[in-house]
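Left out: one protein chain. Kept in place: all the others.
== chain A ==
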Amino acid sequence: MSVPHEAEDATVVPISAAPSYPRDPGDDGPLAGLLEFLRRRLTGDYEVDEFGYDAELTDKVLLELLRPIYHHWFRVEALEVANVPVEGGALVVANHAGTLPVDALMMQVALHDEAGRALRLLGADLVYQLPLLSHLSRKTGHTLACREDADRLLRKGELVGVFPEGFKGVGKPFSERYKLQRFGRGGFVASAIRAGVPIVPTAIVGSEEIYPKIGEVPFLSRLLGLPYVPITPFFPLLGPLGLVPLPSKWLIEFGEPIRTDEYDPGAADDPMLVFNLTDRVREVIQQMLDQLRLRRGHAFPPFL
């Protein structure tokens, strides 16, 4: 009952009515298309949605830069993409790892290019305090992880992504790789229930090996206000070269959606239900991770 009900609510959301950019440059050839693109960018003649998402910039610049890394460096294979709903709101819940959140970018490429969906991630508030990162994050479709933004995106029928482990996941030491950390307070489950959208459990294998974190510098992280400053076998030893991620083999699997539309939207305020569902999602992802890791085998196939 809740899906059509929520869809009705969504019709009053007005300022998202921004039209998308013209996708088809016409028959004038690639150069004319590029000139037209540059003209639009330089004169500000493009649209962003109310969250600041710039679909054109994301597709033509950011994803274009990421695609070679996706295909040739990490050789990412996206599996069971059919489990991602073709349209309508859904919540992609994935494991988070790798010291730097490269997994978020790779998942964005996978969903954009292989499932045809723009991923709207919910990010840590640290991201929105930092110069550059804050507006790049908004322009590429992401927003702050808070209840209002999650609800609003899901009501609008967007594909929302969340890494419930947060910094605990992305910053965990290499020895704990592929062990899911605690899943926050389950706010993402409550949002899914309120919107009546399915939860797509997602496992990402390969991200753990890109920057094996073997230590950290607590003094520096306190000084810089960062959650951690990592030490990897190559960083800071090799300086900037140590920032090149190791070319591990990646698999991203989208699991069978877990429906939430059978619950009443008010059930989002039932902590027991939310905790149980959170645990269920976590267990599903952990199982997927274990199987996917076996399936992949070695992280660096040609060498090991």
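Basically, a residue touches a chain if its C-beta (ideal position, glycine included) is under 8 Å from a C-beta of that chain, and two chains touch if they have at least 3 such contacts; residues count from 1.
The rule we apply is simple: contacts and distances are computed from a predicted model.
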Protein name as given in UniProt for the chain not displayed, "Cytochrome c-type biogenesis protein CycK", "ABC transporter permease", "Cation:proton antiporter" or "NAD-dependent epimerase/dehydratase family protein": "NAD-dependent epimerase/dehydratase family protein"
Contact with the hidden chain (one of A:128, A:178 or A:234): A:128
Which residue of A:51, A:183 or A:228 touches the chain not shown here: A:51
Identified contact with the non-displayed chain, of A:56, A:103 or A:149: A:149
Touch residues of chain A, complete complex, unshown partner: 12-15, 17-18, 39, 41-52, 54, 125, 128-132, 134-135, 138-139, 143-144, 146, 148-149, 152
